[in-house]
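The complex appears here minus one protein chain, its other protein chains still in place.
Presenting chain A:
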Amino acid sequence: MEKLMNILMEIDDSIDYENEKALIDGRLLDSFGVITLVSELEDAYDIEIEASEMIPDNFNSAEAIYKMVLRLQEN
């Protein structure tokens, strides 16, 4: 989780990732932010994120992102 927090802070350090639950729905992360995040996640966790994963539920909070990462690592 700490690794993920560091990645998120690099993208935008003004967001309170620990408490924020609407990163996408609240428009805190835009499409380009998400794409950057996806590239960083793929590199850091050695996973492949497909376009089908691009739904708000997967990116609305640090916890949701982490869950997606764990799920993709299992696959």
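As a working rule, a contact is a pair of C-beta atoms (placed from the backbone, for glycine too) under 8 Å apart; a residue touches a chain by one contact, two chains touch by 3 or more; residues count from 1.
Just so it is clear, contacts and distances are computed from a predicted model.
> Choose one: "Sugar ABC transporter permease", "GvpL/GvpF family gas vesicle protein", "MBOAT family protein" or "NAD(P)/FAD-dependent oxidoreductase". The correct choice is the protein name in UniProt for the chain not shown.
Hidden chain identified via UniProt as "MBOAT family protein".
> Identify the residue among A:23, A:38 or A:68 that touches the chain left out of the display.
Touches the omitted chain: A:38.
> Touching residues of chain A against the unshown chain: what are they?
On the chain A side, contact with the omitted chain comes from 31-32, 35-36, 38-39, 42-43, 49-52, 54-55.
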